[in-house]
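Before anything else, here's the structure in question.
Just one protein chain is left out here, and the rest sit where they should.
Should a chain be cited, it is by its letter among A and B, assigned in written order, with residues numbered from 1 in that chain.
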Amino acid sequence: MASASPTILLLRQLRRRPVVLAAAAVLGIILAVALLSPWIVPYDPMKMDILNRLKPPVGGHWFGTDEFGRDVLSRVMQGTRLSLLVGFLVVILATALGAVLGLLGGYIRALDGALMRFTDALMAFPDILLAIAFMAALGPSLFNVVLALGVVYTPRVARVVRAATLVLRELPFVEAATALGATTPRIVLRHVLPNLLSPMIVQGTFIFAYAILTEAALSFLGVGVPPTTPTWGNMIAGAQQYFRQADWLILFPGLAIVLTVLSLQMVGDGLRDALDPRLQKVT
Amino acid sequence: MLAYIVRRLGGMLLVMLIVAAVVFMIARVVPGDPAAVMLGAAATPEDIAALRTRMGLDQPLLVQFVIYLKQILSFDLGDSIFLNRPVTQALAERAELTTSLTLMSVGIAVAIGTPIGIISAVYRGRTLDQATVAFAMLAASVPSFWIGLTLIKYLAVDLPWFPVAGYGPPEATFLERLHHLVLPAIALGIPNSALILRFTRTSMLDVLGEDYVRTARAKGLPPKVVILKHALRNAMIPILTVIGLTTAVMIAGAIVTETVFGLPGVGNLIVSAVLRRDYPVIQGALLVVSGLYVLINLAVDLLYAVVDPRVRY
Partner (left out) sequence: MRTLSKILFTTALFGTAVTMAITPAAAQQAAKGSVITVATIGEPPTLDPVGVTADLVSVITQHMFETLYTFDREWKVIPLVASAMPTLSADGKSYTIPLRTGVKFHDGSTMTADDVVASLERWTKVSPRGKTTASVIESITAKNGSVVIALKEPFAPLISLLAMNNGAAAIMPKSVIDGANPVKSFIGTGPYKLLEHKPDQYIRVTRFDGYVSPEGPANGYGGKREAKIEEVRFVPVPNATTRVEGMVAGQYGFADSLPAEMLPRIKGASGVTPVVVKPFGFPLMIMNSKAGTFANQAVRQAVLAALGPSDMLTAAFGDPSFFALEGSIYAPGTNFYDADSAKGYNQNNPKKAADMLKAAGYKNEPVRIMTSMQYDFLYKMSLVAQAQLQQAGFNVDLQVLDWATLIQRRGNEKEWDAFFTYHTFVPEPSLITFVNPSYPGWWDTSEKKAALAKFNTEMDPAKRKALWAEIQKLFYTQVPTIKVGEFYNLAAATAKLKGYVPMPWPFFWNAELAN
């Protein structure tokens, strides 16, 4: 079951599906903006210029200015950095927690039942509701949003990892390793985990997308990242009052969300098709 | 069959118990005395002492949890700090709106998702199919609050066809209430139509490949009959499942939509409760909504088992 790396598979897939290629390119640009934003923003995103407030998008300020005269383009770019950071950290946290739970469940029969009931219970809460509950208990901060969403999406990873582990442990090469006397931790680390990488990456891509959407919703509701932090959700929430006279304040951060989530989902789809031959037949 | 139902019910009870435990922990994770947290800023020391005794805060955590469970089982979710009434009453007052909104959104999501899904499957691989798949993905990528704000701008403000917000005056007629729910239901229905669309497409594709459909085609039956009578009928079960699941998801989605449209429903209650630090309401609403979510999921599973003889237990 030595499979080609996801990257290679993705590249192969890309050649067949130009839409996925385009999505990947867009995602690449978004990532670049996120990484480079402190150096490439045209203006300081926090710099106020009260006399030039609510200027429509024309030369100088391509996305216009907000109610404090701050440059919306620069803020959307900085928002990219923040929103993607939240998404990325959520993926890391959910994947790490989910992998541990999934492996434990898949490998230790005695724990399996309890762990799966626990993930069932977590999944019994709708995403946003559980996140709101956590935020109510923890209070608003970027770190707490990551924590809350990380826990919310853990069960998804746990289930995928558990299911894959159950299959993997029965495969000949794992059985062979067991017969040769390899310890369980060693088997898990050397043989099982590498093979879990693909499903985890696919799942991670989708969680990335959901996390960005949910973070925006939490911020919009006023229970997410503190409103002074320019995430996309906060920018839209703060601009509601001006949506009639200055709709660019809502349009651009909204487009940023749609574009990012859309390209993430498309790349996720492409990855899944590439990595799961069964599905490929159907599509 | 009976054994399956019993097993599922047992599993559900266990899940609900864990849900209750999570909800129970919320007021205890917040820094400070849980009784003081539950009563809010205006509480007197006597009130706090009384609630401490009632909640058994001097007892071990497990005993407190048992006390909490007993209260839930007697439908006692505590009293709202801000609203001066039992949480059950506050929830009941708002349930009608959220129920109507959810049903209407499901209606819209189904009306969009199923036909487009069928068309997409029938025109598999062609431009129309690719366009619908792209639409599904786009719909699932747009935040519902953004759709809501956009709808308000164009269809309530620029063109005054729909009310901007609210649920109408107390004496509003049923039709007036529905009118207030149209835009919210669209904002909530569109993102959720994506899942139904993709599911319909997949199960239609599965069915269209089956032998009996090919036979029907070979018999020279008109495509419309084949698709609607033979294929759709059999693709219906998985589609129904996903509709059930979508319904459950929408109850939660209503939280955002109700806030955008200023609708005084359960979702709005939850958000206000978080902002007002009204922990009894947060806990109660969480418990009830998750309970509904679990119940709907169970109902969908059981129905699935009833209508599809192929499902084995």
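Brief remarks on what is shown
Keep in mind that, in the parts below, a residue touches a chain if its C-beta (ideal position, glycine included) is under 8 Å from a C-beta of that chain, and two chains touch if they have at least 3 such contacts.
Just so you know, these numbers come straight off a predicted model, no measurement behind them.
Within the complete assembly, B:163 is the residue of B:78, B:143 or B:163 that touches the hidden chain. Of the candidate positions B:4, B:82 or B:135, contact with the unshown chain belongs to B:82.
Among B:28, B:52, B:124 or B:277, only B:277 touches the chain that is left out of the view.
Think of the hidden chain as still there; on subunit B it touches residues 41, 82-85, 90, 92-96, 99-100, 102-103, 106, 152, 156-157, 160, 163-167, 169-171, 233, 236-237, 240, 243-244, 247, 262, 264, 268-269, 272, 275-277, 299, 303, 307. Residue positions on subunit A in contact with the hidden chain: 46, 48, 50-51, 53-54, 67-68, 140, 222, 226-228, 240-245, in rising order.
Assume only the chains that are shown with their structure count from here on.
Taken in their complex, subunit A has these residues touching subunit B: 19, 117-118, 120-122, 124-129, 132-133, 135-138, 209, 213, 216-217, 220-223, 233, 236, 240, 243-244, 247, 250, 254, 257-258, 261-262, 265-266, 269, 282. Those residues of subunit B whose C-beta lies close enough to touch subunit A in the complex are 11, 14-16, 18-19, 22-23, 25-27, 29-30, 130, 134, 137-138, 140-146, 149-150, 152-153, 157, 202, 205-206, 248-249, 251-253, 255-256, 259, 270-271, 273-275, 277, 279, 282, 286, 289-290, 293-294, 297.
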